[in-house]
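Working notes, structure below.
Here the complex is missing one protein chain, while the rest keep their positions.
For clarity, chains are labelled A, B and C in written order, and residue numbers in each chain start from 1.
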Amino acid sequence: MHFASDNWAGTHPRIADNLTRHAQGFAPAYGTSELDKAVEDRFSAIFEREVAVFFVATGTAANSLALASVAKAGGVSFCHADAHVNADEGGAPEFLTGATRLFGVEGAEGKIDPKALDKAIARFEPASPHHGRAMAVTVTQATEVGTVYSLDELDRLAAIAKSRDLPLHMDGARFANALVALDATPAEMTWKRGVDILSFGGTKNGCWCAEAIVFFNPEMAADLPFIRKRSAQLFSKSRFISAQLEAYLEDDLWLDLARHANSMADRLREGLASKNTARLAWETTANEVFAVIEKSSADRAREKGAKFYDWQPPHGWLPLPNENETLVRLVTSFATSEDEVDQFIEVV
Amino acid sequence: MHFASDNWAGTHPRIADNLTRHAQGFAPAYGTSELDKAVEDRFSAIFEREVAVFFVATGTAANSLALASVAKAGGVSFCHADAHVNADEGGAPEFLTGATRLFGVEGAEGKIDPKALDKAIARFEPASPHHGRAMAVTVTQATEVGTVYSLDELDRLAAIAKSRDLPLHMDGARFANALVALDATPAEMTWKRGVDILSFGGTKNGCWCAEAIVFFNPEMAADLPFIRKRSAQLFSKSRFISAQLEAYLEDDLWLDLARHANSMADRLREGLASKNTARLAWETTANEVFAVIEKSSADRAREKGAKFYDWQPPHGWLPLPNENETLVRLVTSFATSEDEVDQFIEVV
Amino acid sequence: MHFASDNWAGTHPRIADNLTRHAQGFAPAYGTSELDKAVEDRFSAIFEREVAVFFVATGTAANSLALASVAKAGGVSFCHADAHVNADEGGAPEFLTGATRLFGVEGAEGKIDPKALDKAIARFEPASPHHGRAMAVTVTQATEVGTVYSLDELDRLAAIAKSRDLPLHMDGARFANALVALDATPAEMTWKRGVDILSFGGTKNGCWCAEAIVFFNPEMAADLPFIRKRSAQLFSKSRFISAQLEAYLEDDLWLDLARHANSMADRLREGLASKNTARLAWETTANEVFAVIEKSSADRAREKGAKFYDWQPPHGWLPLPNENETLVRLVTSFATSEDEVDQFIEVV
Partner (left out) sequence: MHFASDNWAGTHPRIADNLTRHAQGFAPAYGTSELDKAVEDRFSAIFEREVAVFFVATGTAANSLALASVAKAGGVSFCHADAHVNADEGGAPEFLTGATRLFGVEGAEGKIDPKALDKAIARFEPASPHHGRAMAVTVTQATEVGTVYSLDELDRLAAIAKSRDLPLHMDGARFANALVALDATPAEMTWKRGVDILSFGGTKNGCWCAEAIVFFNPEMAADLPFIRKRSAQLFSKSRFISAQLEAYLEDDLWLDLARHANSMADRLREGLASKNTARLAWETTANEVFAVIEKSSADRAREKGAKFYDWQPPHGWLPLPNENETLVRLVTSFATSEDEVDQFIEVV
């Protein structure tokens, strides 16, 4: 019963096999092999547009270097107060952008509130060096709390960013899960909404290490080769990232895996809703479920081998009414089975 | 005929297989799995000492974060003028250490000259903030030009470092190749010589991505978890680095692979020495061979499919006497075959 | 009628005269002159303890380098959400500490709320690299909104910092104004409360450029010479900072100037309290007064030549009940005259 995180899962067999298939032979290093280029082309096809793609080692790197590509002295990036980039990346976004800052904006359901965003940006007069200056807006899709921005909601944030001439970045650590939740195309959920740069995450969805920064306007990426190298994120045997992504993107494997994860979360949501020792903390639609459960139930589940984390309540969350309850996060993945879910529901 | 670089090679089958073997199942993320711990223990066993081990994505990261762990304001690290860290890492060591500096020291055969090192360090009076202050000495073993420091030579540099109270770092991108060239144990070539921190490279020798920072005094590593995270170098599915290293270190596979690469380089050295269109530029003992060959020979070899780089002559190298000649680098790897070597010798 | 800021004032005649007196002759540069040393001794005398003193160019530099002296990878410093260091220093604290972060803590009257501080620090588990780690607590005395921490209030914050083993920094841009408001000695308001490092500001109180970082444990300052130099904050003709401070500290000039500024603020407070077109926004005791006045009154005052800023309401401030009103900040200084105050009261 593994619900601790989707990064506790392993590698999908088709991805592992493709790694092995490409293990032999020689190929140019540092991202210049034919396989690297083929996968880059695949990205352009998937996004229905010529894009520039850069592999990096971690999602934290993807987010940090995406922001580094638009960094300026005194720069301030606006994100949700509970965004991964703000809360869980150990200062990497600040460090790797040359000490720019993040500004956490409030908003219900883990989504940036448009009005709060507008007000936050307005605090930074463009011509005043005292307060710093706005440099980017970054949204997480799916969000850190299992919700998904609708296309309209993305439009609203993009409009604010554009009105201030700010680039819009999307942290897509769970990009595929959001995509299938919305039943949108990659283009519809990104550049057609005004997204300029995407952190495309494959690791949580069945790769073992496949994170890419995607620029929808390749000319914005002119500095990225240097930014990536100075950040020690340029793989020599880059083709093994490509090998993972080749299999990941082939025949829509990535979407199938995300659909599976989301449907396991649906099963979990339905199961929990039917219990009286637990309730959903809020509605989610991607592969994360947040539940308020009785501490004794949580203990019991853990004794039976279930893995999951107690969760720090998000900003603006009211204290739990009941001392005997706890807020927990349950994450499903491509590797979650129906059995695991059913067993957990039973035991909780 | 692949002699461009050992990072053009792929992954050894036993390593690829082990990745697949571990692809299934769930395990804690971020380096806390049982496999991660087992591999860390294996490092302690191999080095005959309790060590602290940290995986990172690239050799550049290993070097940069090793130096970051001993960084101080105004710090200056001393390396060979042609060291990879100085010449080929795109500013990462400076950037990831918070803007400390590197000072290139001269020395024949790609090895730091002890007197030059001593003189270089002496330029930086410990109490003067104007010039900066010495912070580390870093050596590459095997060197960037295919040579290997003898244990005595390492002793000499370590003595200088210790006399100034400076930590000694070893860039071991080709650690195994040096080890078998010297027929020394890992302990003998590192901490028994005074090395404090090692960049342990597996990628060039048959892994696809396996680089580790090894601290011989674990207490020196107290900050590394934070340094690594802020540098976006903490893998979530860290166990797949461990899976590679598990196979790499088992039954001395790593040493066998390095022995093979070195012996292929021997074959190349012997072959070239017997030609009159080519000569060895200098003596090397690890898996890199530097040769002066006639341009027409180089062209011919390339036409027949040989891959190798013209090489920027090292510091202090006299201009080639002959305009028709060129300096080239030839690198062998675990994947080089006798046939490839023989074919190259024939064609050159 | 100058109430825009105390940094609009000039230089007190005794300070200007002392600069001229020391203009002649030669003296060692970079802070090594006899005058530099004499002023450092004076600081030790005033603080009743051997201190280490470092001059820098600006208050922003003093704060930033004080934090840099305790910086660590992934570090997070806790300050009031509206603190100058957080809101008005253009990212300098982040940049000059090597990309550590600030965490704004709420609290009424511009003072950090102890409970909120405790809770904020607790978010950062010391052993987890994901969230960063606590590195310092910094308080502003007098605060940015004209209030002054009592000695008891400082004790409470210091106790929290100490319990977490965190150094306590005080931003004393208006140190003298707070001191005379509390009628405390410099020792009582700093190290006797647990303050480890002080930004001692002289510029706002009659110097033209005199900011110092004071370490109450000189061994904590071992790196500061290097930190200051790499930040380009080491004056060559340092003795002219000393010359200002020599006069500033002589015969308690600094305290007299602060007393004057505070008493002018008292006069302003009393005057405003007596008006019905204006009211004090909150109680202040140092040389800043915040008032809610009718927009028409503000316009009239400005027409008559009064200088002052509309003010961005602090965190947690409720919207003004009346659209015709505005929140303004009025700052007095050593150079403010009774006439100016009376004239302003009349005109408002």
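To be clear about the criterion, a residue touches a chain if its C-beta (ideal position, glycine included) is under 8 Å from a C-beta of that chain, and two chains touch if they have at least 3 such contacts.
Quantities reported herein were computed from a predicted structural model and do not represent experimental measurements.
In the complete assembly, the contact with the undisplayed chain comes from B:Ala87, out of B:Ala87, B:Ala159 or B:Val347. When the full complex is taken into account, the listed residue touching the unshown chain is A:Ala73, out of A:Ile46, A:Ala73, A:Ala187 or A:Leu280. Here one chain is not drawn; of B:Arg21, B:Lys37 or B:Arg123, the residue touching it is B:Arg123.
Interface residues of subunit C with the unshown chain, by the touch rule above, are 2, 4-5, 7-13, 15-17, 19-20, 22-30, 56-61, 64-65, 89-92, 94-96, 203-204, 208-209, 226, 229-237, 240, 307, 335. Seen across the whole complex, the unshown chain contacts subunit B at 73-76, 87-91, 94-95, 98-101, 123, 129-132, 312. Residues of subunit A in touch with the missing chain: 30, 68, 72-74, 98-99, 129-130, 132-133, 223, 225-230, 234.
Just so we're on the same page, only the chains that are shown with their structure count from here on.
In this assembly, the chain whose C-alpha centre lies farthest from subunit A is C. In summary, the pair subunit A and subunit C forms a contact in which both copies contribute largely the same residue numbers, shared numbers making up over half of all those used.
With centres taken as mean Cα positions, subunit B sits 34 Å from subunit A. A separation of 41 Å divides the Cα centre of subunit A from that of subunit C.
Of all residues in subunit A, those that touch two or more other chains are 89-91, 94-95.
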